[in-house]
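Just passing along the structure, written as structure tokens.
Yeah, one chain of the complex is gone here, protein chain that is, but the others are all in their spots.
Moving on to chain A:
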Amino acid sequence: MSLTEKDKATVKALWGKISKSSDAIGADALGRMLVVYPQTKTYFTHWSDLSPNSAPVKNHGKNVMSGVALAVSKIDDLTAGLLDLSEQHAFTLRVDPANFKILSHCILVVLAIMFPKEFTPEVHVAMDKFFCGVSLALSEKYR
């Protein structure tokens, strides 16, 4: 299920439209994930406040989306482009890769909320494939 040239073009076109809202997207997606999938809170016990729109959540949402931005720029070779991030997730953060799917889903829901007109089924499939590719690249160094 690799990204076709059409998929890559679709992802880059959408990113062009949404990137200025990336902080808001990240904060909403992360905040939402912690509420909808409470088991994900286990990774953030060091935060003072896990509620949506809290400072740690907003800040980390920004971090996550800068990773997404990096992935968009490296869309032609996600594995190579996300190598450092993969090492970080594998050896330092040790996030169970099942959670990549969970966060990806939450980002897609936020895109549907914030950009209902742009998030057509064709755009949805390209973005879903993209996030699958990102998740796979992030899992690369795990074992």
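FYI, contacts are C-beta pairs under 8 Å (C-beta built on N, C-alpha and C of every residue); 3 or more make two chains touch, one makes a residue touch a chain; residues count from 1.
Methods note: contacts and distances are computed from a predicted model.
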| item | value |
| --- | --- |
| Chain excluded from display, named as in UniProt, from "Hemoglobin subunit beta-2", "glutathione transferase", "GPI transamidase component PIG-T" or "IMA5 protein" | "Hemoglobin subunit beta-2" |
| Omitted-chain contact residue, chosen from A:D23, A:D96 or A:D128 | A:D128 |
| Option touching the unshown chain, where A:A13, A:V36, A:A80 or A:A98 are the choices | A:V36 |
| Residues belonging to chain A that touch the chain removed from view | 31-32, 34-36, 52, 105, 108-109, 112-113, 116, 119, 121-122, 124-125, 128 |
